[in-house]
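Heads up, one of the protein chains got dropped from this complex, but the rest are sitting where they should.
Labels run A and B following the written order; every chain starts at residue 1.
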Amino acid sequence: MDVKYYLRERFFPHMWCAGCGHGIVLNALVRAVDGLGIKKRDMVMVSGIGCSSRISGYVDFHSLHTLHGRALAFATGVKLSKPSLNVIVPMGDGDALAIGGNHFIHAARRNINITALVMNNRTYGMTGGQFSPLSGVGTKATTAPYSNIDREFDTVELATGAGATFVARTTVYHVKQLQSLLKKAISHNGFSVLEVLSQCPTYFGRKNRKGSAVDMLNSFKDGTVPVGSKKKQDNPELIERGVFVDKILPEYCEAYAELVERATAK
Amino acid sequence: MAKKKKLKRHVINREWCKGCGICVAVCPKNVLELDSKEKAVAARKKDCIACQLCEQICPDLAIEVMVKYVEESASGDK
Partner (left out) sequence: MSKKITFVQGNEACALGAMYAGLDFYAGYPITPSTEIAETLAVMLPAAGKKFIQMEDEISSMCAIIGASLTGNKVMTATSGPGFSLKQEALGYAVMAEIPCVVVNVQRGGPSTGNPTHVSQGDVNQARWGTHGDHSIVALSASNHQDVFKMTVEAFNIAETYRTPVILLFDEVIGHMREKLIVPEEGEIPLVARLRTSLKEGVNYHPYLPREDGRLPMSDFGDVHRFNVTGLYHDMWGFPTDKPELVQELLRHLIDKIENNVHKMTFYKSYFLEDASTILISYGSAARSALSVVKQRRNRGESIGLLELNTIWPFPAELVRECTQHADLVAVVEMNVGQLTQSVKLAVGTQKRVHLINRLDGQMIIDKDIKRILRILQGRGI
């Protein structure tokens, strides 16, 4: 397919480092949108701040590059005011779950039809490699020189607990699954969360001796298993990939339309 | 009759390629390599099975694998 149809070519080559997983997410995203046949004018990308947030500037959709952590709040305004739009919110792990954690759980609770992409590279890349709420105990970061004592969130469990009606996880190594889950997440009528493990060879990789981008990709291959796999029982360290939640509950904009009917009924 | 995907050519955008080597590593047939300028090149085109994995995993969106579909039986290739 011609990915360039969906790109703002004049900003390429993009600003991400060589081997950054975020480019793979962008690659899969345009293929998913193409596969779904959604018109560019019906797509809105709302992002926050950080390496992840730059993805919105590269796609030829309506793009809203906002404040650190607040993308879902802006997106809620966009979606509720014009429910016909497809709203995708790419966020980094710090963006989504540290500074934006409150908006994340409340958007999930409302079940508003927005696709939240958590591009999890376990670090704050844009500011130079500080630990994030997804770095985990024992990792090294510029702000965790003696190794991190902060426990990490499990994005899937958090999103599930907060009430997201579609929750999935994959990695940038598994590009076919990534494309397929993106399509499912975007098509889902309700709040969908897709966590994508993405490598940051520049900071997380270097600080934690994870090797090259290729080495990090291979660790996604070796360190993850499909949901429900027996291997997980033998080795709890393995991270599950796939769909964890997929259910239909009243969607917020539709519930609002019903509320308007009640309010206007005389 | 089933159609088979076959390679037409690799289009590699050297301006966009940052030479991370991911395509080289994931290619199941070892078709790609980095040249002296650290840019991806299709060094062994004849081995390409047109799986397009490199195209889909390239973080720089720098690779396009142009393919054609041919009748399976009409082809003498392996």
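One rule holds for everything that comes next: a contact is a pair of C-beta atoms (placed from the backbone, for glycine too) under 8 Å apart; a residue touches a chain by one contact, two chains touch by 3 or more.
None of these values were measured; they are calculated from a predicted model.
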Checklist entry - Which shown chains does the chain we cannot see touch? => result A
Checklist entry - Which residue, A:D34, A:D60 or A:E240, contacts the hidden chain when the whole complex is considered? => result A:D60
Checklist entry - Touching the left-out chain: which of A:L7, A:L36 or A:L80? => result A:L80
Item to check | Interface with the undisplayed chain - residues on chain A | outcome: 11, 40-42, 44, 46, 56-57, 60-67, 70, 72-82, 84-85, 102-103, 106, 256, 259-260, 262-264
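Note that only the chains that are shown with their structure count from here on.
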Item to check | Rounded Å distance between chain A and chain B, as computed from the means of their C-alpha atoms | outcome: 28
Item to check | chain A partner contacts - residues on chain B that touch it in the complex | outcome: 15-22, 25-26, 53, 56-62, 64
Checklist outcome for this item: Seen from chain A, its contact residues with chain B in the complex are 2-3, 7, 12-14, 16-24, 26-28, 30-31, 172-173, 175-176, 179, 201, 212-214, 217-218
